[in-house]
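Only one protein chain is missing from this complex, and each of the others stays in its spot.
Labels run A, B and C following the written order; every chain starts at residue 1.
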Amino acid sequence: MLKFSESVSFDRRLASFDIQGSKAHAAMLAHVGLISKKDRDAIGAGLDKIGHEIEAGRFRWNTRLEDVHMNIEQALTKRVPAAARLHTARSRNDQVATDMRLFFKHACAVLQAKLHGAGRALLAVAEANRDVLIPGYTHLQRAQPVPLAHHLLAWLEMIERDHRRLAEVADHANWCPLGSGAVAGTSLPIDREFTAKALGFVDRRGRPRVTQNSMDAVADRDVFIEFAAACALTGVHLSRIAEDLILWASAEFGFVALPDAFCTGSSLMPQKKNPDACELLRGKAARLQGNLHTLLTLVKGLPLTYNRDLQGTNRRSSTVSTRPHSVSMCSPACLRA
Amino acid sequence: MLKFSESVSFDRRLASFDIQGSKAHAAMLAHVGLISKKDRDAIGAGLDKIGHEIEAGRFRWNTRLEDVHMNIEQALTKRVPAAARLHTARSRNDQVATDMRLFFKHACAVLQAKLHGAGRALLAVAEANRDVLIPGYTHLQRAQPVPLAHHLLAWLEMIERDHRRLAEVADHANWCPLGSGAVAGTSLPIDREFTAKALGFVDRRGRPRVTQNSMDAVADRDVFIEFAAACALTGVHLSRIAEDLILWASAEFGFVALPDAFCTGSSLMPQKKNPDACELLRGKAARLQGNLHTLLTLVKGLPLTYNRDLQGTNRRSSTVSTRPHSVSMCSPACLRA
Amino acid sequence: MLKFSESVSFDRRLASFDIQGSKAHAAMLAHVGLISKKDRDAIGAGLDKIGHEIEAGRFRWNTRLEDVHMNIEQALTKRVPAAARLHTARSRNDQVATDMRLFFKHACAVLQAKLHGAGRALLAVAEANRDVLIPGYTHLQRAQPVPLAHHLLAWLEMIERDHRRLAEVADHANWCPLGSGAVAGTSLPIDREFTAKALGFVDRRGRPRVTQNSMDAVADRDVFIEFAAACALTGVHLSRIAEDLILWASAEFGFVALPDAFCTGSSLMPQKKNPDACELLRGKAARLQGNLHTLLTLVKGLPLTYNRDLQGTNRRSSTVSTRPHSVSMCSPACLRA
Partner (left out) sequence: MLKFSESVSFDRRLASFDIQGSKAHAAMLAHVGLISKKDRDAIGAGLDKIGHEIEAGRFRWNTRLEDVHMNIEQALTKRVPAAARLHTARSRNDQVATDMRLFFKHACAVLQAKLHGAGRALLAVAEANRDVLIPGYTHLQRAQPVPLAHHLLAWLEMIERDHRRLAEVADHANWCPLGSGAVAGTSLPIDREFTAKALGFVDRRGRPRVTQNSMDAVADRDVFIEFAAACALTGVHLSRIAEDLILWASAEFGFVALPDAFCTGSSLMPQKKNPDACELLRGKAARLQGNLHTLLTLVKGLPLTYNRDLQGTNRRSSTVSTRPHSVSMCSPACLRA
């Protein structure tokens, strides 16, 4: 059962976000007077130390503690007894939701940077080959001659759209769910906007953004699916580009010679130079689609709110009250139009 | 082969957009002097007449003519010989791309209105039941009591996000590909911004938006996939709502009595009242995921540019030249950051 | 709601199987003495007449009656009052399950015949081109020369496996669920083996095959998914074959000239001959995957037994008792090993 249910083997990637979230939560608790400043500082220092150990590969992960949250929490409480207060006005459910939103904001930024780099590379090749003409194809039949640069800039358009889509996903992730508790918020006098600001959940003018409904906030996995969809579509584009390159690198087309570093050969057939990198790109793109399928199917059948299907735990959540913090009858934006 | 390759049995839904696109194209051709104003008016009148016949169910579709475009074109040319000029500076490829973008802008607006209506209905039920408490669940185990309204507003949050996502898809669709020709643009002195404006491809300030790369414009199917993804995620939400309602309508939960109009009974077992509408919602949501899968998989393996997999035709495109209209070395937005 | 829930627009394809099943059921009821032989004959004649009308396109389908079963039942009862007895010991649930199993057995046979035809065609081309050598490719790079016939026989191996898989699906479909009722069987003295034999649910030696558990029999959709999986894999093969042909038909490869009947051209670019049939094959194969996705996702989240997600109805089932017909403690085959 332990092996079946543990997640620390994969969710440890969330460690830095979990630490960031806990520090912000402690700072907020001190800000509103629910813990002392001394406790806040002790908790912060303890978390920083754990963070350094994890980065340096010295932290001892324990699968018996199931997930990244329990691992960090247990290590912290051993060192800083006051850390038991971190449970105040926070549940595993809103903690996980926060970690994941921080993760997706970061992941989008990383991917955007990579796409930016790919775009610049394409542009450089296009500029260096301004005068080269190649056939433009429809139906894989030659249609009309086009500049090679025109073809490369078509790829750039795809990448440009992928870049923008990731920006939108990051924007959708940019709302802070802390304060939602296990499902029904908390009656303690927390300051959700303080935490949101501390974690960078702010709009362009720096104003904090917090989620509106506690039940939705712990049940919602839209950003997961949107991120997977954006990756799947990026994969489709990279796959199409790879398909073009594989054709161009064939003896029959002969438009490009790919660098040795991205190919493999054959001792038996020395004439061969296989475009492995492109083929792997095409193959890995399929997995991005499979991941999207998994997420859509997983979430589809679930009633509200949190279910363990969503892999995470709220087993030891504490001190949340039964007064929903965020029930409001205000009209959401879609009703204002 | 005809039965295998015809698309008019399903693409006839594009008729009104095809007519709209052809009228705008004719207007542009007249504007730049490529056809006379008399021809423009004759073409416009002919297209309007065909549009009325289609709406009234009097138009005779012919599967031998394969698709909606050929059906309308042939009917028009019989009546208005000048319509042969419509081919000037336009190919089947950019025509199809334009029709589909008009279609998706329309479809997003229709769905947004439906979601808006659903949201208002939810809000009304929430307001009418302000004082009702129900258990809040995690793991389908009772966690903490919550107002029913709080649960309903959690649904509203989902719908609100679906609404916003469709707005983004519509925005992405909002670029005019006319002028891209079959693959390499045209050398004729067309005015792409005129057509874009005429078809409503404009930004918030009314400035025309045209696609930047002709090869990409005819090969790109991103908006199709984005629309399918937005629908699949909306389906996930409706499925989760349906799951909640089916549970609530069971004898064991007994939270709601669904209206007879949305249920079925059993003559044998009169105690039964089956929540068919909710079950169908849950079932149909699966198909939305299947459609997304189909599109992602279909597009993934294709080299540039247009391939018939994308179902459409450019067989009789004419008078496009080999000088790409839109080759430009300007840095796209993702490179400016 | 009617439009949302009707299925007759697509399940009318089941008409001949529904009629076949009802005739067998009536014959069994007469056989065990639950209806008279006169009634059996009247019901049989009435059903035959309706069957002829449907085949001739003269039957009036009514979407207000929702599905194929209600349409036929209502038409029959109007003409043959004794048909009301058809409800005896049968529910909509086991009726639908029976129709679908008959449908899948038939569909497998039809597809197998088509694959057989394709195989013979491949073999003929292989034999007619025994001496032609082409390059054998790996990584789309030329590896070693091979006879064209060798390549074609590789395709034949794929088709051969598809053929066998369909035989297995048909074998899995070959169990008769009649007698399962709505969920709990029936206490009436029916003869399930009689019906099974009448409908051809028999093993190689002609012995009847009936399902073992009434709850499973009405909830089970495995054969649907297996059929969709076999079709999806066949689609993968046809797509790979199409991919080979599209490459071979390109100017760069130039291995084949496809017949005009399966291609399209371009008035503007007379040199073009587009391999539309192959591209459509590749494109339609994607939909077969989407369908599989839909079914897997649809069934995944459902508790036992029948749920309307499965689209069908058992609303007017009658006279089934509460004594499960088929509860047995015998060890199934997997426990005997």
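Heads up, the rule we're going with is that a residue touches a chain if its C-beta (ideal position, glycine included) is under 8 Å from a C-beta of that chain, and two chains touch if they have at least 3 such contacts.
Bear in mind that the values here come from a model prediction, so they are computed numbers and not experimental data.
Undergrad: Going by the contact rule already stated, which one of C:22, C:98, C:195 or C:239 would touch the omitted chain in the full complex?
TA: For the chain that is not drawn, the touching residue is C:239.
Undergrad: Which listed residue, C:132, C:153 or C:258, touches the chain dropped from view?
TA: The missing chain is touched by C:153.
Undergrad: Of the residues C:184, C:263 or C:280, which one touches the chain left out of the display?
TA: C:184
Undergrad: With the full complex in mind, choose from A:5, A:36 or A:271 the residue touching the hidden chain.
TA: Answer from the full complex: A:5 touches the omitted chain.
Undergrad: Quick one: say which of A:85, A:237 or A:282 touches the chain that got left out.
TA: A:282
Undergrad: Considering the whole complex, not just the chains shown, which residues of chain A touch the missing one?
TA: Touching the missing chain: residues 1, 4-5, 182, 239, 243, 261-262, 264-269, 274-277, 279-280, 282-283, 286-287, 289-295, 297-298, 301, 307-311, 313-320.
Undergrad: Under the stated touch rule, tell me which residues of chain C contact the chain that is not displayed.
TA: So the residues of chain C touching the unseen chain are 93, 112, 115-116, 119-120, 123, 126-127, 130, 136-140, 143-147, 149-151, 153-161, 163-165, 168, 172, 182-184, 211-216, 218-220, 222, 225-226, 229, 232-233, 235-236, 239-240, 243-244, 247, 282, 285-286, 289, 292-293, 296-297, 299-308, 314, 320, 322, 324, 327-329, 331-335, 337.
Undergrad: What is the set of chain B residues that contact the non-displayed chain in the whole complex?
TA: 138-144, 246-247, 249-253, 266, 269, 271-276, 279, 293, 296-297, 300-301
Throughout what follows, only the chains that are shown with their structure count from here on.
Undergrad: Name the most central chain, where centre means the mean of Cα atoms.
TA: Smallest centre-to-centre distance to the global C-alpha mean: chain B.
Undergrad: By CA centroid distance, what chain is farthest from chain C?
TA: A
Undergrad: Based only on mean CA positions, could you tell me how far chain A sits from chain C in angstrom?
TA: Spacing between the chain centres: roughly 42 Å.
Undergrad: Roughly how far is chain A from chain B, centre to centre by C-alpha average, rounded to an integer in Å?
TA: 28
Undergrad: If I count partner chains per residue in chain C, which residues reach a count of at least 2?
TA: In chain C, the residues touching two or more other chains are 266, 269, 274-276, 279, 293, 297, 301.
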